[in-house]
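Missing here: one protein chain of the complex. Every other protein chain is in place.
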Amino acid sequence: MLLELSPDQEMLRQTTARFLADHVPSDVLRRLRADDAGFDRGYWAEGAGLGWTSLLVDERHGGGSVSGTGLVDLTVIAHEFGAAAAPGPLVVTNVVAAALSAAASADSAAAHEEVLAGLLSGETIAAWCPPPAAGGTGEIVGTADGDDIVLTGVARPVEAAGQADCFLLTARLPEGRTQLLVPAGTPGVSVEPLRSVDLTRRLGLVRLDAARLPRAAAVVGEPGTADETDEWLRQLALVIVCAETTGAMQAAFDLTVRWAFERYSFGRPLASYQALKHRFADMKSWLEATHALADAAAAAVAAGTPDAAELASAAKAFSGDYGGELAQDCVQMHGGIGVTFEHDLHLYLRRITLDRALYGTPADHRLRVADAFEHSKERA
Amino acid sequence: MLLELSPDQEMLRQTTARFLADHVPSDVLRRLRADDAGFDRGYWAEGAGLGWTSLLVDERHGGGSVSGTGLVDLTVIAHEFGAAAAPGPLVVTNVVAAALSAAASADSAAAHEEVLAGLLSGETIAAWCPPPAAGGTGEIVGTADGDDIVLTGVARPVEAAGQADCFLLTARLPEGRTQLLVPAGTPGVSVEPLRSVDLTRRLGLVRLDAARLPRAAAVVGEPGTADETDEWLRQLALVIVCAETTGAMQAAFDLTVRWAFERYSFGRPLASYQALKHRFADMKSWLEATHALADAAAAAVAAGTPDAAELASAAKAFSGDYGGELAQDCVQMHGGIGVTFEHDLHLYLRRITLDRALYGTPADHRLRVADAFEHSKERA
Amino acid sequence: MTSEQEPRPGSAVSAAELAADRDLDSFRRRARAFIRENLRAIEPEERFGLMRPKLSDEEELAAVAREREVQRLFYDHGFAGLCFPEEYHGRGLTPAHQRVFNEEIVGYEYPGRLQAPTFSPCAAVLLECGTEQQKRRHLPRILRGEEIWMQFLSEPSGGSDVAGALTTAVREGDEWVLNGSKIWTTGAWWSDWALCLARTNWDVPKHRGLTVFILPLRAEGVELHRIEMLNGLKDFCQEFLTDVRVPDSDRVGEVDGGWTVGTRWLFHERMLHNSPFVTMPLGTGYSGTNPAMLVDVARAAGTLDNPRSRDLIGEARVLDLAREALAGRIATGIRSGRMPDQSAAIGRLFTGVAATRVTTIAFELAGATAAAWAEGDGTLAEIGNDFLMRQVSCIGGGTTEMARNVISERVLGMPREAAFDRDRPFRDVPRGARNRL
Partner (left out) sequence: MTSEQEPRPGSAVSAAELAADRDLDSFRRRARAFIRENLRAIEPEERFGLMRPKLSDEEELAAVAREREVQRLFYDHGFAGLCFPEEYHGRGLTPAHQRVFNEEIVGYEYPGRLQAPTFSPCAAVLLECGTEQQKRRHLPRILRGEEIWMQFLSEPSGGSDVAGALTTAVREGDEWVLNGSKIWTTGAWWSDWALCLARTNWDVPKHRGLTVFILPLRAEGVELHRIEMLNGLKDFCQEFLTDVRVPDSDRVGEVDGGWTVGTRWLFHERMLHNSPFVTMPLGTGYSGTNPAMLVDVARAAGTLDNPRSRDLIGEARVLDLAREALAGRIATGIRSGRMPDQSAAIGRLFTGVAATRVTTIAFELAGATAAAWAEGDGTLAEIGNDFLMRQVSCIGGGTTEMARNVISERVLGMPREAAFDRDRPFRDVPRGARNRL
């Protein structure tokens, strides 16, 4: 997270942090593992009132940022989500809201204003089905049948698939890859739940089995242009996820530093052992580097600079690998207590581990970085 | 190296260790960087008298082991070579001697007994040109012309190429891949020196440009059977190199432990700092694991067990990677002095670094291990 | 009950056969025949002990019961306690015999739950430090699978500092009254006895005020709580001791001399995988991911032919071969005296670090599916949870940090860490906010 927030950003951060501390403290999170949805819709609607879903939406459609750069504002919220291991479909609703807002601004899909309004109010949950280029697997093919489109295929993993009222997905249509908004209740659409390492975040496999829907209502944006939009949405998702991972890393680190001061062994606090001190120093360097890279990626994606894709992938690769190592080092510092269900540490470890896998693993993103790097080097 | 040597092995070890300490102490090694050969032929002949080249040679041909397992005896010498960063073509002369001895035993190449005798006395230097499967690059093709064979191709890197009186190489002949002994003076044979990270060990590229030699004198072993022999020689080379790396690791480690006790910082010996103590503990675990794996590989290759190839590759991969890390950690413990030319540490770092690259890098050998492992798993 | 009335070891076998066991080859033949006839062959997958919640409580209890049966079979056929003295119903054979048996049992069921900590460290400690009466009472029963023991060593306050025990024993006449809490006992809920380290003197430095007791797990005042791990595993327990009364005859070693016992205790704990008292198929005793699984994982992920996958698989296999070779070297070295006893910590360190790396490699190979999987994902399922549990390999059985201390200080002889609990009465040692009971 940025070292210096504007007063408005700081207020946004504090409001969200307090709300999460009040509504989803760690004992609530532990109970939510048994909850089918992993979160309460009332909680989500209240959070939406705090701005959780409006920052990537144009003011004309009811959204708005606090700093002028909504994506950076959103990273502040995502950071607090990570720091609280908070439940809720933050990434996917914001990605869908961004897509619908952009499409509505282009005047091509006024039909989705109602969904967009629902996302803003928190009453509607939308799930984004990441295409393979964004770390999803499976492909969806659509055929035209009169005024309808008939979709077949699968997408996984999809965050909040079982809770979503509608899905934003990309299908290969005769006119090219096109984004579509698919109501969850559409006949032929089904969701198979996946198991995950996270306690509260639910994922699913979305299956479309000759699901038929009216073209006019379904298409988002210009047909055949999904490649470009997908890339933009992918970068948005990466930025939000990286901010969340950073928050979870920060919380795990802070928790473990406190432990090291308070826990005594052989008459001395753990924090006095040089071997552990040096590992804390390493962790601190990874943590600050993750903050820095995540912020650099957010700024680049928000500004649409040429290095945005490379920085977003670098941030995802770095936070995924070093986030995992940091969280595991925190476990090691705690000893056995750190892997018990009653301890809070695994809440962050889980979040970091799931985030690492979503929208491309570190290995996937290292390849993207290598491609981008080779390409930019050849051009230079 | 084995924890328990037989009295004969211990005497072999001590004799070699003392000889090396007397003849090639570190200031001599430093001076040898300017020596074209990297070693003195008189030194080599004296060493051969101590048994350096006879352990893989059958008694019938003038060789013999001290323990009944010559390869294991040879690892004792190789370990001392590593521990002294000693010069001399230990790997290649022994590989060639083993090949000639085996061939002579099979009664197919009595013509090479003179060369073998020269290797045993140390008066002859032979270089082995490892085929691509053993980490070499380049290929050699031979055509038949009457009673002659005409060879064209290159081999690199070849240890002691510039110093060798003859080369053992594998050429693709019409009747299949065949091992040949090629005198260095043969017209059409030339050596281009390579630069290397080692101070005393010289490598070269051997080029054969329509080099013509009489078939009867050249062929080693049964024509067309080189694949099998190459694999055996490859394993021998790996075992010797791993033992040498282990010796160099041991010497670098011992040197650095002593330094840690003697060097004071902030009024305390380095050895009293927990962060450093823990790194010494890690190093010790890598060092002992390298000893263990190198010994396991030597025993397996000597016995020709089915896991010999996998163990030899595992030992090479492990000693290459962890040897490098150990040596670099030793440098770090020393600080700037550890990378000066006047210090001894780089002698071991160099030897480990060169050994790591010869006869297959760790990455090459991990692939071999993966192949062997998958294969053995599928059979199970 | 005296040992006279008890069943004799090897009663199912002729005296001549037992006598022939001295010869290793003949012992091997007899062991092989026994194993093939009596024990169930297991699948390769069962051999590696990933720390996953695999069994229901009922299944777990059934498994324990079967293991007690198998141990009894060992006893009746003269394969229990090969290196225990005959006077305690062991066989009085050599470590080489145990090694032969461990070689032969590879691929077959074995009573794994009864080996550690029952045979080592508990039985080993009893044998070394127990009274004659204690040995005659417990060792034969342990050898027959009738007693499963726990070690009451770690405490919630203690972490790596086992000698900093806060559990207190106060003498009342011929009895001792114990109060406190112990933790990280694996399977205490189906076990019988415990070896318990307690503080009997708070007015001396910590190592000089400890005493060891024998404790029945079902004694009054022992309250047992099963700890849930993050992956749902409930193998570990915590015990709360409230006025538990133990007769002085169940004391092991001298009053306040518990650390003399404790030193041997920790030695036997570290020697586990090389102990002559432990039956364990050769090459097991490693709780990490089986490298053999990695080939299946990469295949399921569709990347088995990718050079990066093969590099990772090769790396894991190399680590596994190194771990195995190193264990052999250390065992040989300690046996011959060429390496100090404390060298066992080298193997512990290497194994812990290698296991976390192999677990991470499995996680890498599984790709995104590691973190979110469908029931039908086969070998890819649960790998994410293995990753969450990864550090257990570097924590359980003494942390890798403690191993590094031991290696640097006891093996390499480097100066010991400053400790603020060495030369002052234990009650004055700083304990910090998190070390209260």
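For this structure, a couple of remarks:
Going by the order they are written in, the chains are A, B and C; count residues from 1 in each one.
Keep this in mind: a residue touches a chain if its C-beta (ideal position, glycine included) is under 8 Å from a C-beta of that chain, and two chains touch if they have at least 3 such contacts.
The shown structure was predicted, so the numbers you read here are calculated from the model rather than taken from an experiment.
The chain not displayed here makes contact, within the full complex, with A, B, C. Only one residue in the set A:112, A:177 or A:366 touches the chain that does not appear here, and it is A:366. Which of B:203, B:237, B:287 or B:301 touches the hidden chain is settled by the complete complex: it is B:203.
Interface residues of chain C facing the missing partner chain: 306-308, 311, 418.
Listed for chain B, the residues touching the missing chain in the whole complex are 135, 137, 156-157, 192, 194-198, 203, 205, 259, 262-269, 273, 275-276, 324, 328, 331-332, 335-343, 346, 349-350, 353-354, 356-358, 360-361, 363.
Think of the hidden chain as still there; on chain A it touches residues 3-4, 257, 260-261, 268-269, 271-272, 274, 277-278, 280-282, 284-285, 288-293, 295-296, 310-311, 314, 317-318, 363, 365-371, 373-374, 377, 380.
As a working rule, only the chains that are shown with their structure count from here on.
Relative to the whole-protein C-alpha centroid, the nearest chain centroid is that of C. With centres defined as mean CA coordinates, chain C is found 42 Å away from chain B. Here the spacing of chain A and chain B, counted between their Cα centres, is 53 Å. For this pair, chain A with chain C, the centres built from the Cα atoms lie 42 Å apart. In chain C, the positions touching at least two other chains are 401, 404, 417.
Within chain B, the positions touching two or more other chains are listed as 274, 277-278.
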